[in-house]
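In this view, the complex is presented without one of its protein chains, the others remaining in place.
Coming up: chain A.
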């Protein structure tokens, strides 16, 4: 005999309606644009997968995608190990714990565009504190508005400054949950500091680390505001990441069809890479 009824669906309806309104409907609009050509006046012409093909074949998209992957790869490479190291060296008890936690949380509380502006003003040659110091005091030729390398270094350092804290806080949460007995047992077993890290701390941090890597991947892969405010994608196209390029196509050139196709490709890549990450990182537990 069936004892359950279908009433539960009724309660889900409001949420469903809300999600449909703010996610599904706009998403479908994008899908709609991506397969059609429009010249205004609400006139649409069927384009099929033409835009997708055009985007995927274009050098401009491939270059932006390459820059995007390079950026994400570099910041993960720096932020994850750095975050672990900082978390390991933070105190576990006492007066300095809240101080460290607040200091760590501060960068994350600053809005994206403010971070961009801060770093812009900070690093401008001649007038920025860092720009002036590097150029006029240390004599290093640094200009993020003119040199692609300087611009890249600045964008990456800015992201590391802004988001390493997230990795630190997540790892720290994992670390403080390890009971003292583990460290005491390791001492008695004669484990080296490396063994303690490898066999106690790292396994206990694994879950939070998976979340940290995923969050940092998704955020950095979709990053827009900070590099846009800092460099505007320049000099030239050197720091034009995918989202910056997308906005240029959609709102600058008003090419709605290609922009919509690009959004969908962008979304699919983010989803696919996240899924691969997650599957790889949790593969061990399933065994």
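Definition applied: a contact is a pair of C-beta atoms (placed from the backbone, for glycine too) under 8 Å apart; a residue touches a chain by one contact, two chains touch by 3 or more; residues count from 1.
Please note the rule applied: contacts and distances are computed from a predicted model.
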Protein that the absent chain corresponds to, by UniProt name, given "Carbohydrate ABC transporter ATP-binding protein (CUT1 family)", "Acetyl-CoA acyltransferase", "3-isopropylmalate dehydratase large subunit" or "NADH-quinone oxidoreductase subunit I": "Carbohydrate ABC transporter ATP-binding protein (CUT1 family)"
Contact residue for the chain not shown (choose from A:184, A:253 or A:282): A:184
Residue, one of A:63, A:124, A:200 or A:218, that touches the chain absent here: A:200
Touch list for chain A against the chain that is not drawn: 179, 181-182, 184-185, 187-192, 195, 199-200, 203-204, 287
